[in-house]
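Every protein chain except one is present and positioned as in the full complex.
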Amino acid sequence: MKYSIFSLARAALSGHKNWQRTWRDATPKDRYDVVIIGGGGHGLATAWFLASEYGIKNVAVLEKGWIGSGNAGRNTTIIRSNYGLPGNTGFYELSMKLWERMEQDLNYNAMVSQRGVINLYHSDAQRDAYARRGNTMRINGIDAELLDLAAVRKMIPFLNFDNARFPVQGGLLQRRGGTARHDAVVWGYAHAASALGVDIIQNCEVTGFVRDANGKVTGVETSRGKIGAGKVGMAVAGSSSRVAAMAGLRLPIESHVLQAFVSEAIKPLIPGVITFGAGHFYVSQSDKGGLVFGGDIDGYNSYAQRGNMPVMEDVCEGGMALMPMIGRVRLLRQWGGIMDMSMDGSPIIDKTPVDGLYINAGWCYGGFKATPGSGFVFAHLLARDVLHEEAARFRLDRFRTGAMIDEKGQGAQPNLH
Amino acid sequence: MAEFSWAPRSSLEKALVAGAHGTRGIEAGISLTEIRNFDLIQVMARRGQAAELAKVAKARFGVAAPNAPKAIQTSDATLIWSGPDQFFVLSKGGKHTMQTLATSLSGPASLSDQSHARVLISISDAKARAMLAKLSSIDLHPDAFAVGAAAATSMDHTSVTLWRGGDRDGLAVFNLLVFATFAESLWHMILDSAAEYGVDIGHSKEF
Amino acid sequence: MRIVCPFCGERELGEFTYLGDAKPVRPEAGASEDEVFDYVYLRDNVAGETSEYWYHGGGCRTWLKVTRNTLTHEISSVEPAAGAGAAKVGA
Partner (left out) sequence: MAGAQTHRLGNAGLIDRSAPLNFRFDGKAFSGFQGDTLASALIANGVKLVGRSFKYHRPRGILTSGSEEPNALVELRTGARREPNTKATTAELYEGLEAASQNRWPSLRHDVMSVNQLFAPIFVAGFYYKTFMWPAKFWEAIYEPAIRRAAGLGRAAGIADPDHYDKAWAHCDVLIAGSGPAGLAAALSAGRSGARVILCEEDFTLGGRLLSDGGTIDGLPAAAWLSKTLDELAAMPDVRIIPRTTLFGVYDGGTYGAIERVNDHLPSPPEHQVRQRLWRIVARRCVVAAGAIERPIVFAGNDTPGVMMASAMRTYVARYAATPAKRIALFTNNEDGWRTVETALGAGLQIAAVIDARPDVSPAHRSLASKSGFPVLHGSVSGVDGGKDGVRKIAVSLTGGARAEVEADGLAVSGGWNPAVGLTSYHRGRPTWRDDIAAFVPDGAPPGMVAAGAANGDFGLGACLSQGFAAGAAAARDAGHNGKAGIAPVADDEVFSLTPLWHVAGKGKAFVDYQHDVTASDIELAQREGFESVEHLKRYTTLGMATDQGKTSNVAGLAIMAAVSGRSIPETGTTIYRPPYVPVAIGAFAGHHRDETFHATRLTPSHHWAVEQGAVFVDTGLWKRAQWYPRAGEKDWLESVTREVKAVRGGVGFCDVSTLGKIDVHGSDAGAFLDRVYINTFSNLAVGKARYGLMLREDGIVYDDGTTSRLAEDHYFLTTTTAKAGLVMQHLEFCRQVLFPELDVQLTSVSDQWAQFSIAGPKTRDLLKEIVDPAEDLSNEGFPFMGAREVTLRGGLKARLFRISFSGEMAFEISVPARFGDAMARNLMLAGAPFGVTPYGTEALGVMRVEKGHIAGPELSGTTTAADLGLGKMMSTKKDYIGRVMAGREALVAPDRQVVVGIKPTDKARRLRSGAHIIPKGQTPGPGNDQGYVTSVCFSPTSDQWIGLALVERGRERIGEIVHAHDPLRGEDYDVELCNPVFYDPDGGRQRG
């Protein structure tokens, strides 16, 4: 059923008794052309693009729990394409353009809201680094503005301009950046992919790979039986190392916990996404009214999906340093996700050394904004066996050759990215 | 020729204002005293020389140097554990300087002068523990941190050395070595934490 | 999280800095690019008990080898890391 205000009004007349499942509750078939491991945003987007762009509809998405139960459902919902290095810039802009048409593509309101993303700077050196980044964006056709102090004051007057330890000097603004409703992205892709014939199979955990005599992957073993596959793509974020290990692969990835926080709902207070430049704090306000905020990863390997107090304090300290008006707003809930932190802070989308197995991983704490782009280029790779031109540098062997994409310049230590 | 004055100046020279601070009209719950102008030498065993160092140190100081987080009072110095196979020698009046220690210790140990790298603050009175609980994550309960206990630890994300000296008037005395360039900043944090209890501030040339 | 420093006793997480997996051993001089690549970049990234380097920088400045479960954060042992990453010459 097509979703619209008219269908809603019609449904209201019948007490909403006629709505169908948002996606079909599929049971696994014996074989698919493509099996995607991971029913998060990336996996579901990949399936949808396979079906809609590349005409490959005999596709299954296997999800260990409920769809969107990983990082897709535990992030701070920010979308942006303000990256500074070749390889990242074009890719994230591709993703941004796909965000901008997502709702019409999917017939699902994911509440993509381009209210702007500003990264504040507090020193000349930081300004220069943002100038470099912003110019990269502009050269790549992406909107970027470098704001001075007066402009920032006008735009977000409630920051601490008067007695700050690290006074704000300005900011790099991407007006097209913003937020999207994370769960709705998952449900929207599931809804649209399912409508095109993709099987979404929940509560189906992959426990191993089926290999032929040459070592080629020809299917997966799952908690719901063996499923054959022409190709297998993994999009399992924090579980990448675990799944890759089933195929005998070691990855340049560590799994880390990133915490995020939401406050009680309050009336509109914060316009877009604001990122503090002198501490670990970024914040936006959800449509429901909660301040959604976060900061740095905890810094140690973890699969626990929860973190500790030092980071919670660090983040709130950043918040109080930047906008002391939030002192009496209450933190309502904290949670943690498993980040697949790569060795250069940038993602990996590539074939693996194992024939038939494709990898989509290493998104660090930035996977949400990549969702549509990741799905698009991963679908391209699975369909055509070549990397999409906007993902050409996300090769797995770049660590071996030295062609890293290291935005933060921290080197082979994942917890510093 | 210009007349040069080489007056030493503590990092707290400006920030420390002697007298009362914080809540008035109650007996001060915190006493803060900065001890100025001391000698502090870091003694580190050379590789494989820890036993030898222990031997010569015992000969030099008359008591065994600490090999666990303790502060040991000798007749004219305090030996404070600062890490495995290393300790500080804290003294006054030039009794234990780089020069005087080198003669006895420099075989099995490397020495590094830290006399100017730290500020020494003594914290005491009835609310000392309550105030320190705002700055220190370690357990300072009398059973857990007895007289002579020491810790290499952090306050306000800054490394410090903390040890418990002899009690004064039946109340615990905590000594704190703070990095000199952080001292003014941490001092303000201490004052903020102590203000509610009422503070008596001073400085001294003696321990 | 609390880590029992073998020298200082139990201390708060904030006194420590994490580095990473303590399993890889630095290849000796003359090792190939492939060997060093493996050491620098590839990780088992275990979901479960693993040994890792932590630095007690906010305390006694000792590098520690901590055995910790990445699923539960429970720590089962802590020891000095002295020599843990040294090339196994002649091995």
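As written, the chains take the letters A, B and C, and residue 1 is the first residue of each chain.
Quick note on the criterion: a residue touches a chain if its C-beta (ideal position, glycine included) is under 8 Å from a C-beta of that chain, and two chains touch if they have at least 3 such contacts.
On a predicted model such as this, the values are computed, not experimentally measured, just so you know.
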Omitted chain - touching chains that are shown: A, B, C
Selected residue (touches chain absent from view) among A:K57, A:R211 or A:R400: A:R400
Option touching the unshown chain, where A:G90, A:G219 or A:P414 are the choices: A:G90
Chain B, residues in touch with the chain not shown (by the definition above): 1-11, 13-14, 22-23, 37, 42, 44-48, 86, 110-118, 130, 133-134, 136-139, 141, 144, 156-158, 179-182, 184-186, 188-189, 192-193, 195-196
Chain A, residues in touch with the chain not shown (by the definition above): 3-5, 7-9, 12-13, 15-17, 19-23, 25, 65-66, 68-69, 73, 86, 89-90, 100-101, 103-104, 107-115, 122-123, 125, 127-136, 138-140, 144-146, 158, 160, 163-166, 178, 181, 183-184, 187-188, 202, 263-269, 278-279, 285, 287-289, 304-306, 308-309, 312-313, 315-321, 324-335, 398, 400-404, 406, 408-412
Missing-partner contacts on chain C, residue numbers: 1-3, 10, 12-13, 17, 19, 26-27, 29-33, 36-37, 39-41, 53, 55, 57, 61-63, 72-75, 80-87
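What we mean here is this: only the chains that are shown with their structure count from here on.
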Graph class of chain-chain contacts, one of line, ring, star, complete, other: line
Centre-to-centre distance between chain C and chain A (centres being mean Cα positions), rounded to whole Å: 30
Where chain B and chain C are represented by their mean Cα positions, the distance between them in whole Å: 31
CA centroid of chain A to CA centroid of chain B, Å: 49
Sequence positions of chain C contacting 2 or more other chains: 12, 14
Contacts with 2+ other chains: residues of chain B: none
Residues of chain A that touch chain C when the two form their complex: 239, 241-242, 245, 250-255, 299-304, 308, 310, 343, 399-400, 412-415
Residues on chain B engaged by chain C in the complex (per definition of touch): 68-69, 82-84, 137-138, 151-154, 157, 159
Contact set on chain C toward chain B in their complex: 7-9, 11-12, 14-15, 57-62, 80
